[in-house]
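Of the protein chains in this complex, one is absent; all others appear in place.
Chain lettering (A and B) follows the sequence in which the chains are written, and residue indices restart at 1 in each chain.
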Amino acid sequence: MKRVWWLLFFLIWPVLALVISVLAPTWNWGFPGNGRADSPLGEDIDHLFYVILILVTIVFIGTQVGLLYVLYSASGRKADRPAWYTHGNHRLEAIWTIIPGAILLFLAFYQMRVWANFRIESAFPEAARQHVVAEVTARQFEWRIRYPAPGKKLEKTPRLDDMYDVNIIHVPAGTPVTIQLRTQDVQHSFFLPSLRIKQDALPGHVIPVWFEVSQPGEYPLVCAELCGWGHYKMAGKVIAHAPEDYEALLQRKHIEQMDDGYREE
Amino acid sequence: MPVCVNPLLALRVVIAQDNFVNMLLEWSIRPWTVWPMLVLLCGLFAGCDQVESRYVYSPETAELMPAAREAVQASLEATFGTPADPRIPFFFPVDRGGDLWTVQDVDAENRSQLTLEEKGLPPISTPAKLEFLFDPEAVFEVRMDALESGSPDPLASLGTLMATAFDPKSAVLSLSGPLPEMELIEPGLKLAFHPNANLRRARELYGQHCLHCHGVTGDGNGPTAAFMQPRPRDYRLGIFKYTSTGPQEKISTADLKHILKEGIPGTYMPSFNMLPETQLDLMVAYVKYLALRGETEKKLNVELAVDFSQKVLDKDLADVEDPAEQQEIQREFEQDLTEFLSEDYPEIELGVLQDLADNWSHADAEDAILWPSLGRPDPRGPSLANPELTSVENGRQLYLGKDAQCASCHGDTGRGNGYQTFQFQKKRDGSLYDTVGLHDEWGNPLPPRDLTTGIFRGGSRPVDLFRRLYVGIKGTPMPVFGGKGLTDAQIWDIVNYLMVLSEESR
Partner (left out) sequence: MSSSRSVASESCEHVSHDALPHDNRWWINRYVFSTDHKVIGVQFLLTTFVMLVVGGLLALAIRWQLAFPNSQMPWVSNALFAEHGGQVSPEFYTMLFTMHGTVMIFLVIIPILAGAFGNFLIPLMIGAPDMAFPKLNMMSYWFMWPAITCFGLSFLYEGGPAAGWTSYPLLAALYDSAPGSGFAQTLWLLGVTFVGISSMMGSINYMTTIINMRAPGMTLFRMPLTIWSMFITAVLQAFALPVLTAAGLMLLADRELGTCFFVPAGVVVNNADPTVGGGQTLLWQHLFWFYSHPAVYIMLLPAMGMVSDMLACMCRKPIFGYRPMIYSMSAIAGLGFIVWGHHMFISGMNPALGMTFMVATIMIALPSAIKVFNWIGTIWGGQLEFNTVTLNTVAFVSMFIVGGLSGIFMAAVPVDIYIHDTYFIVAHFHYVLFGATLFGVFGAIHFWYPKMFGRMMNETLGKVHFVLTFIGMNGTFFPMHMLGIAGMPRRYANPYLHEYLEHLLPLNQFMTYAAILMGLAQLVLFVNFFGSLVFGKKAGRNPWNSNGLEWQAPSPPPHGNFDAPPLVYRGPYEYSNPENPAADFWPQNDSAPRRDS
């Protein structure tokens, strides 16, 4: 094939990749839901994602254009013009070491705060530490949830008046809440895609995970760490309620949990 | 290379002498590239045929005489269809789907037309399968009469009848063929379009969510089942463990749905509460369908196995040594079987189906559900059964005592290690199980629950525990305490004891 076809070949695919990437959100191939994170922390994460995305896109375009240009010039070189004899250029090497190095270092340090906020307990929001709403126990292949009775604190071991749920976690919206994440058997991972939350559940550990749901609504919960044949089945959801609805719901659940089946005629 | 050896050579003539294509062809027509490729392509298509899904029959069916076996299989297939085309008689309490209409008038002259009662139902999309909901006993009469008189089955033509057109104005339904001349087809008769439509949709859901453990037949033998402890439920006995219905009742539809929603903690049965209600209803219908199919098979087997299993014949032949006599016995045996199948079997079959339909229907009735006659007392307050003691204390004494004998299986401390677990237990037929400890109806080893873990498979609400004690756990050695052994007040004391036990042991 002619040279121009190959140049086109190496031109078309990065262009196609860019076009598809730009259009992807309109085809709903972007972030789940409407594309916006449903938690403040998620919004921070999205922001960092877009910062990296923009940087990476610039580098991608730069390098692909560079590659295409050198291919164009090198493949068009006449046979009687020998190639440029050079072993490199120290200044150039220094430039393309120091500039990317500085950018990368900036990127690394720019990420720290959000990470600390998510995982390092001393940086948790105060409200999250106060508000331990449930214990979530992952098992093959479902999520078992234990809530303390209304007005009580979550204890390490189950109490008589604890309330239970499976796969559905009720939380109040608009305030940071913490769940205690455990697993009964193998490793699992607690993944809330629309809140951008993920944390592995480790056998033998109880890991606090905090999140804040901005608006009342239902948010999917899935497992993101291989846990056996039914890994894909571990569907669940977080249901966020307005605070007053949440209190009423807990009361209702409490009555239900203590139901002794006795119906006065 | 001659053209007859290589079809691609002909192509080469057609395509112009473009260098690129030419080179490609040059290389692709070499025999050592073409023939391996052809073999590969053939192989590709050879693997693509679809596997047909089939029900398996129980080992008991396999032990019947061939003629008896075929009769059972024919009954099952006629009544319940195949996995690709599941069906169930309308009188079973299974939500099988389909639109119900009523016949208003039968055109006496044109037997291919019916007038329907208009009740503002949605228009029928034709062509549609249809089924007349005859009274099963009346159908049985008609069939037996025809059999006796030697005439062909008058209902046979109904099997293939389709609705071809429906005029909503005149409410006239056209059929693909004439209706048979018979009294059964009369005004007021119910008519179902697209019968079993739900079952077919349910089968897809079952395939997606349940099949790999519970198997195509619902025998708890799917591809994944082999790795599970405990084994997935075999529906075919029609027994389900955790019910809200009374001791002698089947499981109710609501119970099945409850189990689908909550899962069974401590087993591999997960919760399916993320699926929409409609899908759960369909899955429940399919589980009931499989359970009914299996139970029908079991009941028919019981009827036939007494006289016509291979075992019985072998026993008859065991003491006879003369080959001629043996042949004679075998001939007679088979003759008896033929007679039985033609004369008694149809009635037995009908009876089995009707009994099952009645039993399962009753489980959904109000009065089938068990409610305690008393409220639960405070665990630390006085017992209702023995006011001198606290409820928990009385519960503890009952737990350890002679009346309930809980400790014999669950152990003195509730860890599921009572003395019975160290003994060989008897099977139904009096012989001993091969492995030590308790077993369930399905023959699987069944350790008693460790009551200290706080995991109760049937649910952890007080009412759930009450029902476990009152009703027992069906298909397991956990007995029925309610009604005879213990009063409701005593059961509540034990429940209170168990709840405190599970909290304090941790």
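Structure notes:
In this text, a residue touches a chain if its C-beta (ideal position, glycine included) is under 8 Å from a C-beta of that chain, and two chains touch if they have at least 3 such contacts.
Remember, predicted model here, so these are calculated numbers, not experimental data.
Note on the chain not shown: across the whole complex it touches A, B. Among A:D44, A:D162, A:E212 or A:D260, the one in contact with the hidden chain is A:D44. Seen from subunit A, the chain kept out of the figure touches residues 1, 3, 6, 9-10, 13-14, 17, 20-21, 24, 28-33, 42, 44-45, 48-49, 52-53, 55-56, 59-60, 63-64, 66-67, 70-71, 73-75, 77, 79, 81-89, 92-93, 96-97, 100-101, 104-105, 107-109, 111-112, 114-116, 118-120, 140, 184-187, 189, 191, 193-194, 196-205, 207, 220, 222-233, 235.
Residues of subunit B that touch the chain left out of view are 20, 23-24, 27, 30, 32-33, 37, 40, 44, 47-54, 56, 83, 204, 207-208, 211-212, 215-216, 222-224, 226-230, 266-268.
Basically, only the chains that are shown with their structure count from here on.
A separation of 42 Å divides the Cα centre of subunit A from that of subunit B. If you check the complex, the residues on subunit B that touch subunit A are 20, 224, 261-263, 265, 268, 270-271, 273-274, 371-376, 379, 454, 460-463, 466-467, 492, 499-500, 502-503, 506.
Those residues of subunit A that touch subunit B in the complex are listed here as 1, 139-142, 144, 157-160, 164, 166-168, 229-230, 233, 235-237, 256-263.
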